[in-house]
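First the structure, in the form of structure tokens, and then the observations on it.
With one protein chain held back, the other chains of the complex are shown just where they sit.
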Amino acid sequence: MANAEPRWLRWALTGIALAFLFLFLALPLLAVFGEALAGGWRAFFAALKDREALSAIGLTLFIALFVLPFNVVIGVAAAWAIAKFDFRGKSLLITLIDLPFAVSPVVVGLVFLLIFGAQGLFGPWLSAHDIKVVFAVPGMVLVTLFITFPFVARELIPLMQAQGKDEEEAAISLGATGWQMFRRVTLPNIKWGLLYGVILANARAMGEFGAVSVVSGHIRGETNTLPLHVEILYNEYNAVGAFASASVLALLALVTLVAKTLVEWQMRKETEMLDTALTPEKVDQESETRP
Amino acid sequence: MKRVLPGFGLSLGCTLVYLSLLILLPLSGLAFKSSSLDLSQFWNIASGERALASYRVTFGASLLAAMINAVFGLIVAWVLVRYSFPGKRLLDSLVDLPFALPTAVAGITLATLYAGNGWIGRHLEPIGIKVAFTPLGIVVALTFISLPFVVRTLQPVIEDIEPEIEEAAASLGASRLQTFLRVIFPGIFPALLTGFTLAFSRAIGEYGSVIFIAGNMPLISEITPLLIISKLEQYDVVGATALACVMLVISFVLLLGVNALQWWTANRHHGTERVSL
Partner (left out) sequence: MSRLIRDFLLGLVVAGAVAASVPAFAESSLLNVSYDVARDFYKDYNPMFQKHWKAKTGEAVELKQSHAGSSKQVRAVADGLEADVVTMNQASDVDFLVEKGLVIKDYAKKFPNNASPYTSTMVFIVRKGNPKALQDWPDLVKPGVQVILPHPKSTGNGRYSYLAAWGFALKQPGGNDKTAQEFVSKLLRNAPLFAAGGRDATTTFMQRKIGDVLISFESEAELIAKEFGKGEFDVVYPSLSILTEFPVAIVEKVVDKRGTRKLAQEYLDYLWSKEGQENAAQNYLRPRDAELLKKFAAQFPAIKTFTVDEVFGGWPKAYPAHFKDGGTFDQIYQSK
């Protein structure tokens, strides 16, 4: 093939990538699993069967699943507006979307306390109506929404921008409704970016510690997420329990990737079927879009 | 040309409402709280010797970490999309782990690996490189926690490059390097810059993993979030918000600059494309 790197370069690049990933990812992960299994498999599973550990796993999954649809809808909406249209203040808007990344997790928790805490802006009103936001699940969800907000949009913007808007414009000029255009043209084009965004947001939602820690209240069996549970166990000199829980988090992150692989596989099957059916038309379509 | 595509008002409206409620409203609490300081008090907190040193450490280490990630992240993304080798899937799935591991676990683990008797530290220390409990340790931790950004922003874009373009370039006599520099790189540059920006901004705010490996010596390896925490420990919420505001403003300006630069390059690139057509 003309458009491939020479073999030596391919090997070299692969080698560099592998070395980098090994040093920065695989080794720390191995160390985590090593610590988790330091007391043998029995201790590992005993740590996970603990009632508090189970409730922490449940809460972590609940929060991650709850924030996901919000992130998808708003992320796609933001990326659509930014990548497909020109308007004033676009850089400002993108920067505002980036902002949650730049705010230290500690500060994120703090700002929610400043608003919803007992001494905060809405605190007196909330406590008069007996509504609990911070130190309860709603506050933890809000904080997680805050920190995961940028992921989907940020993943989609460069992708949609690189794709341009010719295809969508063609669909509309051929009489498609907005929704049809979105489903048939846009969504298939952005599916990978969307998926990566969701996976990242999901991993971050499950792993977040600093911000959630501030608004959680650490009530055992009630407002403890898995990362908080990990820290508590570690501070209590239960390293095996702590690292076992941490490795569960790592495994949970892998679950989303298995889902990704499944989706990928299914889609490839679908496109293969479509391709065989649509090959002759593709040529027409191309000549149509180029007036 | 008038706008052809639908949904501009709807999508922008949704975004702005959500952004205001979830992001801007809470952040306004920060400005509100620190406004109880007068300007000279604010200045004293923001420009103390320790604070200035911590900005240098925080922003310097973050910049370095983001640059490491930009270079290696590009290579990793390229290799993961273009080449195939055994275990590729597994490696691909590992990339997200820095997000899933609680930052404290990452910090503790990295400190253990890079300490003088750790798996990595024991090979580095004899040649005079101390990582754990030095500013270098901060760079390592920040590189770890921001690693997914560059790889994951580049992956979909590289997947999207149409092979026809490269083939055309090659058939017109371009060498592989020329094709990469002239054809491929401009296309992925906006995404690379995005990844870099995200990695950088994430690194600036990081606290949980860094404090375990930094050593936390005043003036040498003390990061700004640690100063914020120690203000909170003194129940000095106003002082903490003042420092948080400073960080926020610096990050905001930096991000704005990078984003503006990115749109400028992207538009120029698109412009040339249109002309050549």
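Labels for the chains are A and B, by order of writing; each one numbers its residues from 1.
The working rule: a contact is a pair of C-beta atoms (placed from the backbone, for glycine too) under 8 Å apart; a residue touches a chain by one contact, two chains touch by 3 or more.
All figures in this text were calculated on a predicted structure; none of them were measured in a lab.
Novice: Where the complex has a chain not shown, which of A:L142, A:I172 or A:I232 is the residue touching it?
Specialist: Residue touching the absent chain, from the options given: A:I232.
Novice: Tell me which of B:G7, B:P26, B:G187 or B:G239 is the one touching the absent chain.
Specialist: B:G239
Novice: Since one chain isn't shown, list which residues of chain B touch it in the complete complex.
Specialist: Residues 48-50, 107-108, 111-112, 115-118, 132-133, 211-212, 214-219, 221, 226, 229-236, 239 of chain B touch the chain absent from view.
Novice: Could you list which residues of chain A touch the chain missing from the display?
Specialist: 55, 58-59, 61-62, 65-66, 69, 113, 117-120, 123, 127, 132, 134-135, 137, 213-214, 217-222, 232, 234-239, 262-263, 266-267, 270
As a working rule, only the chains that are shown with their structure count from here on.
Novice: So, what's the distance in Å between the C-alpha centres of chain B and chain A?
Specialist: Roughly 15 Å, centre to centre.
Novice: Contact residues on chain B for chain A in the complex?
Specialist: Going by the criterion above, the answer is residues 3-8, 10-12, 14-15, 18-19, 22-27, 29-30, 32-33, 72, 75-76, 78-80, 83, 85, 89, 91-106, 108-110, 112-113, 119-120, 143-144, 147-148, 152-153, 155-157, 159-160, 163, 166-167, 169-171, 176, 179, 187, 190-191, 194, 197-198, 201-202, 204-208, 224-225, 228-229, 232, 237, 240-241, 244, 247-248, 251-252, 255-256, 259-260, 263, 266, 270.
Novice: Please output the residues of chain A touching chain B within their complex, sorted ascending.
Specialist: Result: residues 2-6, 9-10, 13-14, 16-18, 20-21, 23-29, 31-32, 35, 73-74, 76-78, 80-81, 84-85, 87, 90-108, 110-112, 114-115, 120-121, 142, 145-146, 149-150, 153-155, 157-159, 161-165, 168-169, 172-173, 178, 181-182, 192-193, 196, 199-200, 203-204, 206-210, 226-227, 230-231, 234, 242-243, 246, 249-250, 252-254, 256-257, 261 of chain A touch chain B.
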